[in-house]
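Up next, chain A:
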Amino acid sequence: GSSNSGGGPAGAPKKGGTVHILTLGEQIAHLDPQRNYTGTDMAFAVSTMHRTLTSYKYAGGDEGSEITADLATDTGTVTNEGKTWAFTLAGGGTFEDGSPITCADVAYGVSRTFATDIITDGPSYAMSYIDVADYPGPYKATADQQAAFDKAVNCVDQTVTFNLKVPVADFNYTTTLTAFSPVPKALDTGENYDMKPVSSGPYKIESYEIGKSLVLVRNDKWDQASDPLRHAYADSIVYEFGLDASVIDERMIKDAGDDQFAVSEGIQPENLQTIFEDDAFKNRRVDYLDPFVTYTNVNVKSVPCLDVRKAVYLALDRDALRKAGGGPYTGDYADGFIKPALAADYAKSKMLEGLNEDGTPNVEAAKAAMEAAKTSCPEVAQHAADGLVYPYPDTPVWAKAIAIWIESQAKAGITIKGEAVEASKYWPTVMAPDAVYDLARGGWAPDWLNASTVIPELFATSGGFNLTHNDADPDYAEFQTAVDAAKVNLDRAAQGKQWQELNQFVVDRLWALPGTFVKAQSIWGSKVGNAYQWGPYGSFNFGELSINS
Partner candidate 1 sequence: MNSDIALQAINLVKYFPTGSSGLLGRPDKSVKAVDGVSLTLRKGATLGIVGESGCGKSTLARVLTRLIEPTSGQVILNGADITHTSGKELRDVRQQMQMIFQDPVSSLNPRHSIGQIIGMPFTVQGQFDKEATPVRVRELMKLVGLNPEHFNRYPHEFSGGQRQRIGIARALALNPSVVIADEPVSALDVSVRAQILNLLEGLQAELNLSLVFIAHDLSVVRHIADEVAVMYLGKIVERGPAATVYTHPAHPYTKALLSAVPIQDPSSRGGAGRIRLQGDVPSPIDPPSGCRFRTRCWKAEALCEEQEPLLTDDGSGRLVACHFPEETPVAIGNRAQ
Partner candidate 2 sequence: MLLFIIRRLFFAIVLLIAVSVFTYFLFALLPTDPAALSCGIHCKPETIAANRIRLGYDKSIFEQYWLFLKGIFVGRDYGIGTAAFTCPAPSLGYSFNQHACVTSLIGETFPVTAYLSIGAFILWMMIGIGVGAIAALNKGKWQDRLATAFASVGVSLPTFYFGLLALFSIVIWFQILPFPSYESPLDNFPAFITAMILPWLVLAIISAASYTRLTRNGMLEAMNEDFVRLGVAKGLRLRVILRRYVMRQALIPIVTIAGLDFAGLLGGAIITESVFSLPGMGRMSIRAVVDSDLPVLVGTTMIAAVFIVLANVIVDIAYGFLDPRVRVS
Partner candidate 3 sequence: MRNHDSEPVLSVQNLQVSFTTDDGVVRAVDGVSFDVYAGETVCIVGESGSGKSVMAGSILRLNNSSTATTTGKILLGGVDVLSADESVVRGLRGSEVAMIFQDPMSALNPYYTVGDQIAEAYLVHHPEVSKKDARQVVLQMMIKVGIPSPEKRIDEYPHQFSGGMRQRIVIAIALINSPRLLIADEPTTALDVTVQAQILDLMMDLQKEFGMTILLITHDLGVVAEVAQDVIVMYAGRIVEQSDVEAIFHAPTHPYAWGLLGSVSSYGASKRGDLFTISGSPPSLISLPEGCAFHPRCVHSLGSGSRCQSEKPVLRPVGNNGSRSACHLADEVLVSIGTGTGAR
């Protein structure tokens, strides 16, 4: 359970002031709603600039994970056995130029997702769900293609209807993504929309300089009455980019000047002791479970031997890894890939026998497993002894982690060949179809509170983040069938059960080795109010931050 607390002294948040966000990033990955697909950035964009059809409640704790209407009047109507979803706009919303938000703007926004040659990096749900073929996006579409799209996503008055290829039980969760935000066609600048998207929320961009700052000011065309969710306490929000991680922590600890009005995006492991051992920070720090689960993918194709996978898992010094990340603050040892926060889908799974609960390696058991492997699959065992290729992002943190891997696996007679990959190019590199590896790290947060955004994504061949090559496993067919069944099950409780079983199915086969249910820590300035962690995104609800004078 997460200890999610609201920040600052009690009492209703006040209006006014400037909130600062300190970050080491050089820019917001994407401000273009259709390209925005990272937790923090979505929390930021949704709460300040990009209203969506549906959203999560603006609250901390479990309540924050509840779906609610935003632009729409309700959380959507589903018909046609889950294949048709309709949302009616509540009306009254306006863009920053004063023009009203219409159904056409929503449809246009969605259509942009399809222009993959410009609109990169965004989620692909629209493309996989919406029932249209060969649509190249609005920029290049011929009239026919556009007409086909308009049929799939059609507007009648202020009601937008999505016609889907497959039944999607929780499509209204999908629409919480900014990819379903409206974009006024007349103001679309394509490639450059990323730098200055048109706001539909309470704030708009005053200036944006990559590597320096993003300044949001109040959008005077925004009407509180039309927006049931947002409060927009602060007068302006300033994102400060490109700061050194240590410097951010230091500024937060020092809490001087404008930094009293600042929040940062996490605490470096080396400073956790300072912040969590000192009561001076009691009211402006939080330690919470964020949506992420970390794990290690095993390439089932190149390590087609359960004994070897077991040996690796048993030999792994998870305790050392956790310490390197800040001890218990790194997170809890995971027992699978579904976090307890996904209450409907989570059940404690039965872990590998011999795995120490305290995270220390069980060298004896690992050696035994290796011995067993030498008879059950001698070639794979030899491969493990020769060296398992493990690409990792070339960062200081990972430099230590890989050292721990190498050192702890060596004790069981397993060699790890670390391969440093430039951090920014890590994912494209390991996800390339021809990438060579035996082990690969993974970390996943569900897109919404349904393991349908976890198990199929991570372990089905169609999943966007399957690094396990598990189709080489003879059991894969069985798994696939079960996943397909679970996906279209409209009975949420029964579906949850199916996910639980599938989770156990993967844990048993060790297609991936569960790591931790990640915990995160945050600190905010002493004058910042309303600093709660927003569950679905695992970050502050930036738009709701307030300033206590």
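Candidate entries met the following condition: all candidates are chains of the complex that A comes from, given by their letters.
As a working rule, a contact is a pair of C-beta atoms (placed from the backbone, for glycine too) under 8 Å apart; a residue touches a chain by one contact, two chains touch by 3 or more; residues count from 1.
Keep in mind that what you see is a predicted model, and the values were worked out from it rather than measured.
In summary, of the candidates 1, 2 or 3 that share the complex with chain A, the touching one is 2.
Across the interface of their complex, candidate 2 is touched by residues 26-27, 115-118, 120-121, 124, 138-140, 188-192, 194-195, 209-212, 240-244, 246-247, 250-251, 254, 256-257, 259, 422-425, 427-428, 431-433, 464-465 of chain A.
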